[in-house]
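Heads up, one of the protein chains got dropped from this complex, but the rest are sitting where they should.
Our next item is chain A:
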Amino acid sequence: MSDSQLKKSLPIVTRRTAVKGGFATLGAAAFVGAISPLRHAAKETTAAEFMQQHYQELSDEDKRKVIARLEDETKEEYGADVTIGDDRPLPGTKFVYAINLSVCNGNGKCVEACHKENNHDRATNQSYIRVLEMPKGTMDMEQGNTTYTHTVPDDGKFYLPVQCQQCDEPPCVDVCPVQATWKEEDGIVVVDYNWCIGCRYCEAACPYHARRFNWKKPEVPAAEVNPDQSYLSNRIRPQGVVEKCTYCLHRTRRGRLPACLEACPTGARVFGNILDPDSNIRWLLENKRVYVLKEELGTKPAFFYFFDK
């Protein structure tokens, strides 16, 4: 091809190109305008947060920095002084939970305690626990009702609290595309809230409705913020990530009991280390008639139900 050929075609191209260029510029400007709300969102994310590595890849030094930053952010955004720990599993511990269905009367104190302890969004009244009111004589959840408002217990009913079963074969962990959730050595399934991308595949996979998504930024009044927090547990979650029950690891890994258990007025809840042969929970599991929810799915829950009689 010769240069003259190219030159001849240039003027036509130039005029067209100029008009098109004008429209392309307009379009680009309109696009920037259209996505301008993102600037607001970007302001909430610092470079350090954006670049932060997965929890398991953070060195102790990194963790200190991250936690200091998170504490500062909580102070700034919620006006609360909090301490965020990095509680690790205790060696030789496998936590399990059990509920005595003969005793549970559906009063819902556990639901409330969970809500407060874990700094859940006040507006949505979130909690990791749901209590099903079930007619006696069935284990078919289809018969259950979670929205009862009458005085409890109701005649002919029993109550089935459901929360994360901390499965030994957790489907939620398998499906996560970025390994933002995993099972720790003490049996607790945790989420790195700073690594979750918010695809909610785990929510779809969980057979126990145990996961919650932060559809918006949680609102908690400064006075109500629980200041005893842990990185993998009850620190106030960012918007757009999934969270779940951690057996209150910020308490249980420090030798205390889960908040839902402490709040239970009937004593239906039992918690402990199954590896400890002298523990109360070990005795119960060996001597009561125990069953687990949806056993047929092969999730192997570390959460048990039993009846007295």
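Keep this in mind: a residue touches a chain if its C-beta (ideal position, glycine included) is under 8 Å from a C-beta of that chain, and two chains touch if they have at least 3 such contacts; residues count from 1.
By definition in this document, contacts and distances are computed from a predicted model.
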Choose one: "2-oxoisovalerate dehydrogenase subunit alpha", "Putative hydrogenase 2 b cytochrome subunit", "Aminotransferase class I/II-fold pyridoxal phosphate-dependent enzyme" or "Autoinducer 2 import system permease protein LsrD". The correct choice is the protein name in UniProt for the chain not shown.
-> "Putative hydrogenase 2 b cytochrome subunit"
Among A:45, A:83, A:125 or A:280, which residue is in contact with the omitted chain in the full complex?
-> A:45
Candidates A:178, A:222 or A:290 - the one touching the absent chain = A:178
Looking at A:48, A:68 or A:197, which residue reaches the missing chain?
-> A:197
The listed residue (A:90, A:103 or A:141) that touches the chain absent from the view is A:141
Had the left-out chain been drawn, it would touch chain A at residues 1, 5, 13, 16-17, 20, 27, 30-31, 33-38, 40-42, 45, 50, 54, 130, 132, 140-142, 144, 146, 162, 171, 174-180, 195-201, 203-209, 211-217, 238-242, 294, 297-299
